[in-house]
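Left out: one protein chain. Kept in place: all the others.
Note that the chains take the letters A, B, C and D in the order they are written out, and that residue 1 is the start of every chain.
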Amino acid sequence: MLKVTDLKVNYGGIEAVKGTSFEVPEGSIVTLIGANGAGKSTTLRTIAGLVKPRSGKIEFLGDDITGKDPSYIVSKGITMVPEGRKIFPDLTVQENLRIGAYLRKDSLEEDLEWVYELFPRLKERSWQLGGTLSGGEQQMLAVGRALMSRPKLMMMDEPSLGLAPLIVRGIFDIIKEINHRGVTILLIEQNANMALQTADIGYVLETGRITMTGTGKELRSDEKIKKAYLGQ
Amino acid sequence: MKQKRYLLYSLVLAALLLAALIAIDNSSLKSSMLSTILQKGAIYALVAVSLNLLNGFTGLFSLGQAGFMLLGAYTYAILTIPVEARSSVYQYFNGGLVQFSLPVVVGLIAAGLVAAFFAFLIGLPVLRLKSDYLAIATLGFAEIIRALIQWNTLGPITNGSNILRKFPTYSSLLFPFAVSAVCIGLVVLMIRSSYGRAFKSIREDEIAAEAMGINLAKHKMMAFCTSSFFAGVGGAMLAMFQQSVQAKYFTSAMTYEILLIVVIGGIGSVTGSIISSFLFVACSEWWLRFLDAQHYIGGVKVPLLRSGFRMVVFSIVIMVIVLFYRRGIMGTNEFSWGAIEKFIKAPFGRKAREEERKKVTTPHE
Amino acid sequence: SSGSPSSSAAPSNPPSSSSNVIKIGIYEPASGMNGAGGKQETLGMRYAHSVKPTVTIGGKEYTVELVEVDNQSDNSKAVSAAQQLITSGVSVVLGSYGSGVSIAAGQIFADAKIPAIGASCTNPQVTEGNPYYFRICFLDPFQGTVMANFAYEKGLRKAAVLTEAGDDYSVGLGHYFSEAFKKLGGSVVEAQFQSGETDFSATMASLVSAGVDVLFAPSSIESAPLIIKQARNAGLTGPIMAGDTWENETIITNAGDAAYEVYLSAFFDPNDTSAAAKEFVEGYTEWLKADNTRLTNNGGSTGVAGVSALGYDAYMVAIAAIEAAQSTDGTAIRDALIGLQHSGVTGECASFDENGDAAKDMAYIKTIDLQNATFKFLQTQSIS
Amino acid sequence: MSNTVLRMEDLTMQFGGVVAVNNLSLEVNEGEIVALIGPNGAGKTTAFNCITGVYEPTNGQIFYRDEILVANYPQGKMKKLYAGENAGKYTKVVSRTPDQITRMGIARTFQNIRLFSSLTALENVLIAQHLHIRSNLFGATLLSQLSFVKSKARQEEEHMYQRARELLVEVGLEQYENEVSGSLPYGIQRRLEIARALATNPSLLLLDEPAAGMNPQETRALTDFIVEIKDRYKLSVFMIEHHMDLVMSISDRIYVLDFGKLIAHGTREEVQNNQRVIDAYLGVAEDA
Partner (left out) sequence: MHDFSYYIQLLLAGITVGSLYALIAIGYTMVYGILRLINFAHGDIFMAAGFFMIYISGTTSIYVSLPIVLILTVVLGVAVERAAYRPLREAPRMSVMISAIGVSYLLQNFATYYTGGLARPYPVIPFLTREVTIGSMTVKALTIITPVLTVILVVALVLLIKRTKVGMAMRAVAKDQSTAQLMGIKINNVISITFVIGSFLAAVGSVLYFSNYEQVTPMAGAMPGLKAFVAAVFGGIGSVPGAVLGAYVIGICETFIKANNDYAIFSNAFTFALLILILVLKPNGLFGEKLAEKV
């Protein structure tokens, strides 16, 4: 579904991504794990069109989307839950959700119900301004917002960041559920353990390069990974 | 080791500059466009640096600079006009109320102090305001000051709407340079001190700065008063340069002009402000003047050229600079010998240029 | 040699050697608050130049070259503008419209020992204490008194004096009018407005309710129509008076029907029957029509503004002085100016007094003729 | 009682209709690491903000050692709005600005990193030392950088630099000294934020989710780091955290908030086995 080939991205003089290649098959959950600063977020931002790559190619459903406008990429069916939530502080919770479906022309009520069902907390707060939500609430909102566009591929940048343990587990359940509904997931997580449990395929990104790949299970039992990322 | 070498370079450069200035001062060039532009450039450099201290380093968006210059210019003029000249200057006010006159240096310092004092007064209520709210409040303050000075009732002191003149001016080109250099030097030292770092932290994030124990009110006030002090001194020197001073020209347009200089030079770069002051003054008042006159090339009239065209071209030049040097001439960088050495050492300076280009194309968020 | 239609002949036929060129500086605003008036004054000078492009010194014919700078009506730009003229090597300077910039540059011309001839700057401070500044027009104390006399003689007793704060011309002239009017026995209500003001309705309402029977409002060309119209709207039916700046046809165009009973003091009367004036008016009008840019700079009309006539005279005085001095040297020309006599289209333009002010003892009082949309000469007035 | 560093009494913070913190009382003792946990939106960060002067609480008071840090009671509009317990108990109003509180010896980090992002790591740390500066503006301007004058201000400036570099070495960030802090990796930024807080010389350190965004291995390193700095700088630590491995391995005591109210409090074991905590927050036991 998504194919990234030899992607290189620079921030000024710094080379943040140094030639990564990976694939996301349709219907799967793929996770990218790696240390801080490995270039995970940059990769996602580049796919979403927020950062222009220096070289490399990004194909989505056979369509070359390298360096295209974010709005074009969204219209193709890719959304992203950005790192740090980035919800709109002046918009109410409901408006935040609605704006997630900006490109859609059909009725949103059904999807709103679904999101509220996933996150009952949001329903309670649907008139509160996004900016005053607690960290965890904001994270729920960011995921909900991304779902509203009915994406084919949803990229999530550390969705469990700052969430209570109960919710973290919930989030991974939700990811699975979303996936069951036919949404392909590309996930970045620091909580590598949970991520690899959830994912079909995992890639390990180290200083801008993919160094290892395998199914979630394989990686979870790899000694090196255990030591470096699972804290065992 | 390196430090010493750079210090040597700096001393040599300073000496060369001084020699050049002395040479101009003692030659027929003394009364020339070059000298005029250099004087005004030096004065504007001080004012621009003072605004940069506020806008660029402390993150306080102030549009009151013309008001503080006005205060400085008037304070200087009022205090230093010779007693015997007062009756002709204050022609409608029987020679005015002030019947003494102070030495030039005292007048200059008083100019700064009065500006700083008013900054303190206005700062108490308005420095709590954020961004544009602060901008409009300071802009408004400058307008209030101007209206007060023009008020006929204060005429015996300010001469109301009428021009002030006959105050002592300088005779050597070195004077504005010396005063500006000393003042800018002080600003640079301040920026590099712990207080300067505190100013920068306020620019970066007020909440975090406060959490680091920095008293926002106090530090903003320090920056504001200091900036106004130097704006006041700059205003006084502008009065000396013009040999006359009248409140109606210290409008927001003057503040915008200084803001333009700061931004074109690079917000947060002292060197940038200085360089762009000279360029700006030269460009607006010297180099483009030919555009105002009709010219003939081989008997054919050059189209478009007529009075007013210079200002059109000048506006376009400003736009072009702003559009192509988004972060100003210097960005937030300062002049450094290290950078220059690197530039020269790289083969034909290519590498340095390449790096520069990379910087420009950086995608920013 | 009247009205040769070609513009500045000098640049198109560059002189073979620079030794027989003499430069005259035109120090006028072409932008800023007084840009419009400055352009009209400049037109008069350019026309004069086209009429008399050469001058004979020591039996040799010199070509006059005009060097124009824009002082932007701004004191802080005035210094470099003046310096530009000095650097270009001018022998004498003409201008400026707007007294402030003239005062600001006065010392610079004096330091460079280059005489300056003010055409329409009426503030006393321009020439006072400056041995190099001369002026061919009358002064504000004179003008203010003239208008006060005129108003009082018309039987008006309560005057509103409306001036622009911060503008020395406006405030100064208003001051002299008030003084004279009060001395005559009239009473005065003073009011001020800020530069750039467009809404005078409240001011006018208060003046009308104070029961004034005449409004004296020396102000800029831009404010004039606004003042006239809004005064009429507020119900002021009495005369509206002002100084020389109001003699500008755009005011009539812009103020329209409201501009009845408007009186002003002027430097010049285009319908003057004297031969010199007639020749000037005809020639100048032709010259204006010959070029669109000139028309634009004259506000799109062919009317002869008083400042253009003064500009013409100022140039002619300069030429006369150069010829009298038989030198291109600034100080020599200055010395020649001191004793010079010159009768121009606006009357006596020289015979300077100890301050350097011409012996103008007469102002033209004009009114607006709405039917023909022109200024109509009413009477000459002097102070006895 | 003298070994109580922080004491919070009946703290309430209400935003319009939302009672973010509801009648909360707690203590932090000298040398302890105390954790504050609870579901998202329970009011933990809000409690921190009340302590550090960012918010003025609706009711209640907070002591730092034996001094009142903040005290307030419902007044004005709040009087009508707030009808909670102990609303009439307090009559004193003390409100200090965040900088005063920092000066008293409390330093904090932020849930969403707030470094001075276009300044270098070193500058960030230097700025945090500014609160202790002795020289005034003129002294600092004129004397602190002129190498040919030996002055107090100069010594002070040199000392600040020396101290800042030491600190960076101590927290293991020396290689980032001259890097612009905003472009540092996330985990490094978190560490730098702690270093910056330490530079204010606190005796109580408030950490708001220090391990957010860190992988388990990094979290473990952070755990050691917290213990280490606690011992080295003789700190008491009060932290908010969702990483249970971190919380459970180093906290001496734990407070659990839900909907602004304290639902449990005690040692790790007590809290871990508290059914209310499991229901509201922990869920079924970790299976990592």
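Definition applied: contacts are C-beta pairs under 8 Å (C-beta built on N, C-alpha and C of every residue); 3 or more make two chains touch, one makes a residue touch a chain.
In this text, all values refer to a predicted model and were calculated from it rather than measured experimentally.
**Q** In the complete assembly, which of A:P82, A:G202 or A:G216 touches the absent chain?
**A** A:P82
**Q** Which of these, C:V21, C:I57 or C:V189, touches the one chain of the complex that we don't see?
**A** Of the candidates C:V21, C:I57 or C:V189, C:V189 is in touch with the missing chain.
**Q** Which of B:P82, B:P103, B:P125 or B:G185 touches the chain that is not shown?
**A** B:P125
**Q** So which of B:A135, B:L279, B:A293 or B:M330 would be touching the chain we can't see?
**A** Residue touching the chain left out of view: B:A135.
**Q** On chain C, what residues meet the omitted chain?
**A** Here the touching residues of chain C are 30-31, 33, 35-36, 39, 165, 189-194, 196-203, 205-207, 209, 221-222, 225-226, 229, 248, 250, 253-254, 256, 296-300.
**Q** Need a quick check: the contact residues on chain A for the chain that isn't drawn.
**A** Residues touching the hidden chain, for chain A, are 48-50, 69-71, 74-75, 79-80, 82, 86-91, 95, 98-100, 102-103, 129-133, 145, 149.
**Q** Contacts of chain B with the missing chain: which residues?
**A** Chain B touches the chain not shown through residues 55, 125-126, 128-130, 132-133, 135-137, 139-141, 143-144, 147-148, 150-151, 207, 252, 256, 259-260, 263-264, 267, 306, 308-309, 311-312, 314-316, 318-319, 322-323, 326-328, 363-365.
We take it that only the chains that are shown with their structure count from here on.
**Q** Average the CA atoms of each chain to get its centre, and name the chain whose centre is farthest from that of chain A.
**A** Farthest from chain A by mean C-alpha position: C.
**Q** Can you list the chain B residues in contact with two or more other chains?
**A** None at all.
**Q** Where in chain D do residues touch at least two different other chains?
**A** If we look for residues of chain D contacting two or more partner chains, we find none.
**Q** So in the complex, the part of chain A that touches chain D is made up of which residues?
**A** Counting only chain A, the residues touching chain D are 11, 14, 33, 35-37, 84, 121, 128, 132-137, 139-140, 158, 161-169, 190-193, 227-231.
**Q** How about chain B: which of its residues touch chain D in the complex?
**A** On the chain B side, the touching residues are 186, 189-190, 192-195, 197-198, 200-201, 204-205, 207-216, 222, 226, 332.
**Q** Any idea which chain D residues touch chain A in the complex?
**A** On the chain D side, the touching residues are 15, 18, 37-42, 45, 111-112, 183-188, 209, 212-220, 242, 244-245, 280-283, 286, 288.
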